[in-house]
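One structure coming up, written as structure tokens, with questions to follow.
A single protein chain has been omitted; all remaining protein chains appear in their positions.
This part shows chain A:
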Amino acid sequence: MRHLLDTRDLSRAEAVSLLDTADRMGEVGQREVKKLPALRGRTVVNLFFEDSTRTRISFETAEKRLSADVINFAAKGSSISKGESLKDTAQTLEAINADAVVIRHPGSGAPQRLATSGWIDAPVINAGDGTHAHPTQALLDAMTLRQHRARLGGTDTAGTDLGGLRVAIVGDVLHSRVARSNVWLLHTLGAEVTLVAPPTLLPVGIGEWPVTVEYDLDAALRRGQDAVMLLRIQRERMNAAFFPSAEEYSRLWGLTPERLAALEAAGSDTAILHPGPMNRGLEISSAAADSGRSLVLDQVTNGVSVRMAVLYHLLTGPQAPHEEGHHDR
């Protein structure tokens, strides 16, 4: 693994290894000295061409916990707003010897371009590009689901996948890079994914995805789900009429108090996930967001662990392809 651009590139073994490492990284957050020296003296650049609060803070925390030097680079207030191209920005980063680049970009494929163009040698980590992929979000969701299942079964997470876990992803799949990355990663890890959305918010060609499609949330929930993942209705991308009104969306596809009560009545262990930021009262009711089923805060905590694991795997190991991986005791 040289870059992390998309969860589609990850094998099951790579994904499980990342999740195992992330579990260990999570323990660091509980310690008094919340820092590991693994990336001491390495420089990581956070290149954010699109607004983000939680992903940027999460990456920055992860980088600092691994002792890397962090350079934050936001499009606003930088030369990007003066019209500098991605290529020139990349070559600037190369010239200051960045050891890794974390990039968020509104254009789908920008991280891929950065990684394969030859402009820079450093590993590239995709922190969300357009409507394409958001691999670290999918990894943190998988980590949260894995913990959830281990907690219910009283077992250990180490080495396990998500075989047989039923996960419903509900909402705006069309614009969601979170949904795309989750579909591929959850499929690789053996979970059974159901997408629930109005037909207007499903992309063309969904028949080729390894998922079941359902238009009726109640029917999907009645079939029994181990987890429900709500997607944010992205108001900034709602430039066409995808559904008649917010009220109707909420009634038909939102996790309302009534649907929460139905889950309680069924006595299921269904967990609730949301990538944040939540539109309370739209795709998720406050009752659901604040219920004991909600793993939203676990997701935030796990985000730091997963990003530490990704940075660790990309920035350690033989730097030259044929160097002997010898281990001195």
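The working rule: a contact is a pair of C-beta atoms (placed from the backbone, for glycine too) under 8 Å apart; a residue touches a chain by one contact, two chains touch by 3 or more; residues count from 1.
Everything that follows uses one rule, which is that contacts and distances are computed from a predicted model.
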item	value
Among "Penicillin-binding protein transpeptidase domain-containing protein", "Transcriptional regulator", "SGNH/GDSL hydrolase family protein" or "Bifunctional protein PyrR", UniProt-listed name of the chain not shown	"Bifunctional protein PyrR"
Touching residues on chain A - with respect to the absent chain	17, 20-21, 24-25, 27, 31-33, 35-38, 66, 312-313, 316-319, 323, 325-329
